[in-house]
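My structure is below; once you've seen it, I'll send some questions.
Incomplete set of chains, arranged as in the complex.
Think of it as A, B and C in the order they're written, each chain with its own count starting at 1.
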Amino acid sequence: MEPVIEISNLSFSYPDGKQALEGINLLVQPGEKIALVGANGAGKSTLLYHLNGIFTGSGMIRVNQLELNKNNLPRVRAMVGLVFQNPDDQLFSPTVYEDVAYGPTYQGLDPHTVREKVALALKAVHMEDYAQRNPYHLSSGEKKKIAIATVLSMQPQILAFDEPTAGLDPRARRELIDLLLELQQTMIIATHDMNMVEQLTPRTILLNHGKIVADGPSLDILRNDRLLMTNGLI
Amino acid sequence: MLFSPINPMHIPDGFLSVLLSIVLWVISVVLIGIALRKTGQTIGERQVPLMGVLAAAIFAGQMLNFSVTGGTSGHLLGAAIAAILLGPWPAVLVMTSVVAVQALLFQDGGILALGANLFNMAIIGPFVAYALFTLLMKLFKKQTWGLFVAGFVAAWSSIFIASLACALQLALSGTSPANIAVPAMGAIHALIGIGEGLITIGALAFIFAARKDLLKADANKPARNIGVVVGGLLISLVLVVLSPLASSHPDGLEWVAEKHGFIEAAREAFYNIVPDYSMPGISNPALATIVAGILGAVIVFGVAYGIARAEKRPSAQDDAQR
Amino acid sequence: MRELYTPNHSAVHRIDARVKVIFTLAFIVFLNLTPSGAWPAYILFFTWMFSLSLSSRLGIAFVLKRSLLALPFVLAALPLVFTGPAPLGQIPVLNTPSLTYSVVGFYRFASIAIKAWVSVMAAVLLAATTRFPDLLTAFSQLKVPALFLTIIGLMWRYLFVISDEVTRMLIARTSRSATAPGSNRSGGSLFWRARVTGGMAGSLFLRSIERSDRVYAAMLSRGYTGQPAAQKTTRLQKKDLLALAAGVILLVLLWLLGVITGG
C-alpha cells in the first residue's frame, strides 16, 4: 500500500531563528495510529502544524502522493484534520453548530450536505444535543469533543491531535480514548500521556530538540528507560 | 462616584441631540470605513483573528484595576495600547468592536449615541494616542525611557482629549452647560488618564521585556500613517482650544462664526431638527457656533487628511531613521 | 462577565433579528426626537416598551433593574436644573437663602432622564431576546461589512474566555496581597501597584496575541482563505415587513403627539 504521509528531510526554523525541526524523515501507512512524544519544546506541535501546511519548512512532504505546496494546500488541508491542544483556540464560532459547519461551508458544499455532515460529526462524539450551545459554556471535556467534531465533519483521512487528553478528568479521558479507538482514520497524536500511548497507538515516534531519536513499537520505546531518560521523559 | 465607575465616557441615549448623534454617526462610519479598507489592504487576513482576540482582551482588560485610595481605582481603557501595538487603523477597528459590543450587549453607552461614543473612544482615542506616541518617539529617538514617556503621554491624552469631545457634545446638545461639563469631565478624566498612563507604562514594560519585536514592528512604518498623525494632532489642538472657549466665551465663538456667515445658515437648518432649542446656559447662536466650530474642525481635518494622502510618498530616509 | 441573552420562547424572541434591530433603532431615534416635556408621549413610549418587555417573559424586574444602568450618567444633566432660564422656583433649605431652581431646566432634566431610561430598556430588550449570532447575521444582511463582523464575532467568542483569564489573574493577585503577621502596613506604593496592574495587562495582551496566532492556524486548517464564506440571505417575510412598517408608523404618530404636546 502507498503511504498516506511521506516526509523527507524536513527542517524548520521559526522567524526568530529558533530551529524547531531538523531533518525529519517519516512514512505513515494508511490506518496507522502513531504517538508523537517528547519533552516540552521538543517540536511535536511544530511537526503537526507542518502536516497541513500551516508552517512550511524546507524538505518534502507528501500527503496521499500529493506534494504539499501552495497549489495543493487547500486539498491537503481537506485531507488532514488538526485538533489543537486547547479547544478554545479551535472553537471560534458563536455556536457549536456553526463551528462544526465551518469546514464544510468553506469547502463550498451545499447547505443540505453541510447539515448532514455536521449531524454525522456530532453523532460520532455523542454531542448531538449541543448544536445550538455556545462553545464557551461547555466543560473542558465537552469542548474537546466538539473540537474533534469540527475536524470530523470535514471527513479527513488523517487526524492529527495535539495533546488530546490534557486537562480532562479521568472519565472524560477514558471516553475520549474509547472514541479514538473506534475511529478508523490514520492518526498522529502528540502527547505526554504515556498510558494513552500504551492503549491507543501501536507505534511511537520520539522527538528531541527537533530530531526524531526513536521510531518503533510503542511498547519497546516506553520500556526503554535509558532512551526515555536521555530524552527528558523520566 | 460621580459617574459610572467602569467608564464615565460612554454616553447613553437621551443625552445627545438627534442631529448631533447622526452627524457623529456619519463621521464615524466614514472613518471606520477608511480603517476597514486600509486594514484589509495593508495587513492581510492574518490580522483578522489578531484584532478580534485583542479586542476581547481590551474589553476584558478593562476589568483590571488597582486601588488608588478609599474605594476609587484606576482602570485601563486601552485605545493607546491598541494604537501602539497595532498601528492606528487596526486600533480604530479594535476599539470600534469594543465600544460597539459594549453598547449592543452590555448597554454601556447608547445605540443612537454610539456614533458619538465611537467618535470619542474609537477614533479620537487611537488617533490622538498614535499621533503623540509617534511624535514623542521621534523626539526621544532610541532612548528606552522615551518609550515609557511617550506611552504615558499618549495614554493620558487619549483619555483627556476624548473626554473634552464628550463634554462638548453634551454641551452642544444642551444637556449639560459647557461651563460645567467641560471642566468637570476634563478634571475627572485628567485623573483617570493618569491611571491609564501608569498601566500603559506597566504594559509596555512587560511587552518590552518579553517581545520587543512587537513594539518595533509598527514603528517601521509611521510614515504611511502621516495623515493620522496630522489628524490626531489637529483634533487635540482644536479640542484643547475650543473647550475653554466654549466653556467661558461662547460669545467669542459666535463672533467668529458670524463673521464667516455660517451662523444664519446653521440657525435655519438646525431650528427645525434640534428638538428643543431653548438651552439654558448657552444662548441659541452659541449652540450653532459650536456646531459650526466642530464642523469646521472636521473640515479642516478632512482637508489636512486629504493633503496628507495626496503626498503620501514619504522620504525613504524618514523610514530609515526609525 | 455574563451575556444578557436569556433563552425563552416568547413572541419577542422569535421576531426576525433584522426587524428587531431596525425597530429598536427607530424607537430610540423617535423617542429622542420627541421634544422635552412631552409627558403624554413619554408615557406611551414607556408603556409600549413596558408591554414588549412583559411579553418577552424576561421578568419585568430584570428589565427595569438592568435599564437603570444609565442612571449615574444623569448627573451630567443635573446642572440644568439650577442653570436653566426663568421662571425660577424656590426650595426652602433649612433657612434662607433658599435653593433656586429653573422650572424649564427641571423639565429638561426629567425629560433626558426618562428618554435615557426608556432607550436603555429598548436596548436591553434587544440584547436579551436576540442571540448574538443572530444579531451578527442580521447586521450582515443589513450590509455591515463582513470583515468587521468577523472581527466582532471572534471578539465575542473570546470575550468570555479572556475575561475568565482576567478574573483568575485578579484572584491570583488578591491571594498574594497579604499583610505580614504583626504588621499593619501593606499595599506598596501607588506607582508600584499601577505598574503591577500594567504588567498584568501586558501579559494579557501578549497571551492574546499569541492565541490569535493559534486561532489563525485553526481557521486556516479548516479552509479559511480570508474571504468570508458565502452567507445565506433569507428575505424578510411579508408579515415581518408589515409588522415593521406598522411599528414605524406608530412611532411617527407618537412623535407627532410629542411635538404637539411638548415644550
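Worth a mention:
Simple rule for what comes next: a contact is a pair of C-beta atoms (placed from the backbone, for glycine too) under 8 Å apart; a residue touches a chain by one contact, two chains touch by 3 or more.
The model shown is predicted, which means the values in this text are computed figures rather than measured ones.
This file describes a complex whose protein chains occur as A x2, B x1, C x1.
Note that in this section only the chains that are shown with their structure count from here on.
Distance between chain centres (mean CA atoms), chain A to chain B: 45 Å.
Distance from the chain A centre to the chain C centre is 42 Å, each centre being the mean of its Cα atoms.
In whole angstrom, the spacing between the mean C-alpha positions of chain B and chain C is 20. Touching two or more other chains at once are residues 92 of chain A. In chain C, the residues that reach two or more other chains under the touch definition are 132, 153-154, 156-158, 161, 211, 215, 219, 224-225. Those residues of chain C whose C-beta lies close enough to touch chain B in the complex are 1, 3-4, 24-25, 28-29, 31-36, 66-67, 69-70, 72-73, 75-77, 79-80, 83-85, 102, 104-105, 108, 112-117, 119-120, 122-124, 126-127, 132, 135, 145, 147-148, 150-159, 161-163, 165-167, 169-170, 187, 190-191, 193-209, 211-213, 215-216, 219, 224-226, 262-263.
Contact residues of chain B toward chain C in the complex are 1-4, 8, 10-18, 21, 32-33, 36, 39-40, 44-46, 48-57, 59-61, 63-68, 74, 76, 81, 85, 93-94, 96-98, 100-101, 103-108, 110-112, 170, 174-177, 180-181, 184, 195, 198-207, 210-211, 214, 275-276, 278, 280-281. Within the complex formed with chain C, the residues of chain A that make contact are 49, 52-54, 74, 77-78, 80-82, 84, 86, 88-95, 98, 102-103, 105-108, 111, 135-136, 150-151, 154.
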